[in-house]
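Structure in structure tokens, see below.
Apart from one protein chain that is not included, each protein chain of the complex appears where it belongs.
Moving on, here comes chain A:
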């Protein structure tokens, strides 16, 4: 090559390049930019993911219709079955809301099932029941909150790793529940509690109403309040949160307390459904809650997640359970399918439509 070419200076390309791609420089205005920015944004990312979960739900219903066409031809059955699914999702759903907060905040709570058992058992001791439904509800909530607070103190001020602290609590709280209940099933004699599971409000089961209320509160708390913002900050980058003046310890404490409170509510809902409580209740709820949060798009490493996604995750699981029971299949095969679904959901999330997004935007650029 000639020296001239090699050292060819300066800008010959500038004019031509500008002419070739007008309006496609980086400083695109708010026209194209704003349009694209919605479906590139986190909100749209979550929306896509939630749409995916809704797709899974629809598919499950279709499988139900195919396998049990005569049941699905009965409108009343369909309505009742839907309520059954929602009711089964209610207690675990409430717990999952708390779990989602903890995970977004960079932690994990393995003790939720055990807290529920302890709260349920404590709320149904003869002594507590002597105070009536009010006493039971109060005890359930306070025990849940109290155990959550202990978790929180151990983790934020005792500097225990969340996994270890709540693992220890999981073992300890179940042990205490067994101790209190003497390993017996404690029957609830409160009419109010026992009726709650079958009661309806405006035609909707009360437990479902509670789930929706907790979900809605959780959504507002996460997306519209400073508490939610702090949760995301603490989970996303602890050091940045701390240097921005956020009291990380106090906030972490509150997250576990919140999870504990949700467990208290969930325990009362389960007690109402079974009209009894025992130390073995809510078995493995921690795994279900974590799994639901994760397939709902909550990042296990913290800093990201949605309530809606987590609740959709819960619904997917309870719909699967329902599908198996109306087809009379075993719980073993059900667990297998659950496992497969978790893996599939996470794989789909990792794919995250990235390739598609890039492809579309490139085409757009070429067209313009």
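Just so it is clear, contacts are C-beta pairs under 8 Å (C-beta built on N, C-alpha and C of every residue); 3 or more make two chains touch, one makes a residue touch a chain; residues count from 1.
Throughout what follows, contacts and distances are computed from a predicted model.
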item	value
Chain left out of the displayed complex - its UniProt protein name, from "Formate dehydrogenase", "Sarcosine oxidase alpha subunit", "Monosaccharide ABC transporter ATP-binding protein, CUT2 family" or "GMC family oxidoreductase"	"Monosaccharide ABC transporter ATP-binding protein, CUT2 family"
Chain not shown: contacting residue from A:68, A:125 or A:237	A:237
Missing-partner contacts on chain A, residue numbers	1, 3, 6-11, 13-14, 17, 20-21, 24-28, 30, 32-34, 36-37, 40-42, 224-229, 232-233, 236-237, 239-247, 303-304, 357-358, 361-362, 365
